[in-house]
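A single protein chain has been removed from this complex, and every other one stays in its place.
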């Protein structure tokens, strides 16, 4: 086994040096009746070339060469080439959580930089070192709102990503929460009218751009929440929108819980991605996840350390603000390198191009007979198209043309069976958009 | 331009700090009449995504997915995955020639390790840090033999790789050398009979395995050369053969000049590869190329430095042993990592598999009607097949079946128009060999 | 001072300030094609009120060169597995094979959208399916989900499933029992599932005290969470009786599988009688820790618990193709978006197939050998609070060195000067001044011997020159950082002030 340095002979002499002669003796601690006396049944080892062909054959069964307009929580954006060689430096990807700061300053500094940029993008005061993904970040936000308000009711926008919603349900089910869903109107956004908010309400959870791509009026929601002494939790699955839209913090959000995949992280069939979590200074001690802070040594040299860890499971145990330990460190680095490379201007330019390309596509599609936009609302790079026939059937026909049309919303929402959620990013050229539009015409 | 750190404003203020206001002023050194007053005509910049598609489109026109039995100086071997991430560490690939040892110990130590392993493989005393490729290494060897013997005549085996031969001709043409070619017999090897060696002969140049894949009797050649006071220069294009065959040094070679491509270096359409050069201790001061040696600092710490550089152009100028400066450093590292990873046992095993697979293929092919082996000689992983119809036509028909048959020898040698040079390495599975054999039957 | 130190020395490295301190207006690091569609008015279609007005204030402006140098310089301050022994107990810091990185980056995996129709994602579904099959064989349990993003989430899922089953039986119960030696995530995960946590003390051997367990175990207890081998590196040889005691009272046994590197191919947890467990792919199966993550914490369960697995499930259809199944009426629900940390799953499968049956067993045996080798050669020098054979790791304490006022922290910091990363110190809590050492199978004898020499030499220094240790490390870019001050007035972001 090429990953085991010591040769059989070396292992034998190590055994001898501790007074044993058979490796089995080391396992006498395990009662014989509990031992496995046959092979696992996984098979013989695969050599490197065999392994490569095995995985290449599997990969070939994933048709990533189709032109795709899928979004809905996972977005296709240009990924600068510099990211992979940098995150592939073994000093980064083969290191553990930076428990020993003197030997981990590289990791600690980039986390501090990551936290800073997430604050800048979200308009909030403090961000953590990442959570698993956008969906669990929202769940953690709800639990945090509960800790802060000691209230048990949450109002969740019906336009929150359905999978995020399901995760919140899973996490709150056992804690005696009352979860109520808020409908959406003809603009695909919340109707601020009768939210049914009350003194029992811990938080309102809104996603913007929401699952339908529509931009919510966050300031309005913040006012409503705060009037009732509740918190506003804002989520976004498409972090690129932060390059263009007023920041959640600026709109009055108390907690931001989102997904950073758009920042240089490959689609990779849904993960690993990078959960974002940010809030106000006053709430920092109720935050989940790791935090890195500035520190100095006895000679006054600046460095960084893991801090405020009394919130965490390894110290506070069952009273911890979360049970998270391993997070998405390397993918926070990806996002950090992405944001550093794109920079202020790059993020603005990409956001701008997403907006213009999506609006160009939307206007072209809405000119087609039988197609129109489901919602009148304002959107960023994603929108819902009403289709002349069942959306699923449209997709089937598009796929024959090697186009992955969009997400058919039947299944997600009753009465949306004839709706297609279409996403257009900077990676779609005008030519490919036009091709998509005429394909839609043909398949109708 | 993203590779230029300073922004236009920063550049302007730097200009100001040196008392200028327009960048053009810096170029007043150049007479106006010599300046270019129009664009170069290469076109606008390509963005990273556009560039990637441009090159992917070009790469798609190279059909590397065909099954290939090409060798003839470039060999397809398994390349361990660890090589690329290691040579891609920027500390290696973005460093210069290790002129400042205190800041270049990483490079210097691996070159010392490379030199050592080349000595071990070739059975010679000293190896240099690499030359351009196998062909120029042979040319350098001939020039060195001339310096050592002060003789002007070289006898070159007709079975030396034709392209190596051409390079030797190019390099010797202007130096008043007499180059004579030695024929090969029915075994595809040198006929030791009438070589026409005399007191004017500086060296005999032999390749083994030779261009036809046949293994030469090097000891015999060494004896003949040495009797006449000439040197024996041994070349090999297929370094993997060193894992199985008696080493050139052991056979009495005075200089080894070969190609390391087989040691983990991608085919890459013929380059960059890595020229190997080794000789006896007594000849070291006439060697071309860089040498790394052991050295110690004032505290007795061991390190490595470039040494014996009085042989080189930057000091000896027109009297240097060669004009080489930049060599193939990074590819010497590739070979070093390859040899370290494969190790003693791996190199032996790969050599063994090459031998067995090539002999299996040869025996299967020689069973086919109309096909037989051109030479009776002993071979390693390459052999010449006599074809029932013109070899070029066989290749054409094989290509229709997405098989690249081998090198048609017409063009290389008259009277070999019906010969195919076939190479079989460890990368050809039995199944693919069998497929090749039946294809040969079909196309005959 | 560093004369005794063979393994490491010092060398010049670059200082590097924060990205923001480098930033300069007008620097460009990105490159994308120009916009090729007609523009739409932002004001009209979005409206000023919803548009950003701060011009992304504070975000950096850098060239590609600045970025490459920045992160390359930062990296040179990190210790990593490729640097040397990384003996963090309980973390299984083993070599991360490069082939796994290569495989995970194949276009067909890296560029696949999670909502791509199953028809064009069969290869990805196969990966998930094949990995779950392998993990079933390794644990011996009935079914596996690879959804959980890390061990802690695996714990949450496992306990949620127990709660769901108990609820179906009419009573979710109130408590979860946890040994005093458990990792912090265990109680934290139980709490998230709405349980109170009760701690069960260990016995003098560091194992679960059966009597104590019997005392605590009653009809209010939903589950007992046990790590095996436990966090002292000991195999819980009474695991069968433990399971009986718990089962008798209608409770379930959750096994924390973080230490499976001691068991793979040697014993199957199913045979212990446990009900549910998680695995840490980023430990036992070598997926990179990435400076904190990502990981993956698949959960394996008995047939009884199978209906409660989170959705979606990947199922094989009669025609042999794979489908995504959401129709799981009893499921605890969804625990994260899409299909878990897929990229981590690819790497773990690559690791498992590379090893095969013999390789997996060989890895386990060697890991246990290496741990016992360290335990044997250091136990004259360092206190071993719970003596005897260990499995994959050994826990020392600083008891003897403490006589000189030298604590585990000082020993750890001094190890840095000797060219090592320090062991785990934060737990198990039952060991005062713990030094929890796990070498893994991917360490050479030279490296282990250097560690033994370093530890012995540090013990001598503790007697001769305790101050030297209390101010260690002496060879790093920054010395000990004042973590107390950092926590008192936390600075958690750059503000330019």
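Per-chain residue numbering starts at 1, and chain names A, B and C are given in the order in which the chains are listed.
One rule holds in what follows: contacts are C-beta pairs under 8 Å (C-beta built on N, C-alpha and C of every residue); 3 or more make two chains touch, one makes a residue touch a chain.
This one's a predicted model, so the numbers in the text were calculated from it and none came from an experiment.
S.K.: Touching the hidden chain in the complete assembly: which of B:186, B:348, B:366 or B:438 does that?
M.R.: B:348
S.K.: Contact with the hidden chain only, please: which subunit A residues?
M.R.: 1-10, 47-50, 81-82, 85, 90, 103
S.K.: Provide the residue numbers of subunit C that touch the chain removed from this figure.
M.R.: Answer for subunit C: residues 6-15, 22, 31, 63-66, 68-69, 72-73, 76-77, 82-84, 95, 97-98, 354, 416-417, 419, 442, 444, 446, 473, 475-477 touch the chain left out.
We take it that only the chains that are shown with their structure count from here on.
S.K.: If you tally contacting C-beta pairs, which pair wins, B-C or A-C?
M.R.: Per the contact counts, A-C leads.
S.K.: Indicate the whole-number Å distance between the mean C-alpha point of subunit B and the mean C-alpha point of subunit C.
M.R.: Distance between chain centres: 46 Å.
S.K.: Taking each chain's centre as the mean position of its Cα atoms, how many Å separate subunit A from subunit C?
M.R.: Those two chain centres are 20 Å apart.
S.K.: Using the touch definition from the top, which residues of subunit A touch two or more other chains?
M.R.: Only 48, 52, 78, 80, 88-90 qualify.
S.K.: Residues touching two or more other chains, restricted to subunit C: which are they?
M.R.: Only 27-33, 61-62, 64, 68, 72, 99, 101-102 qualify.
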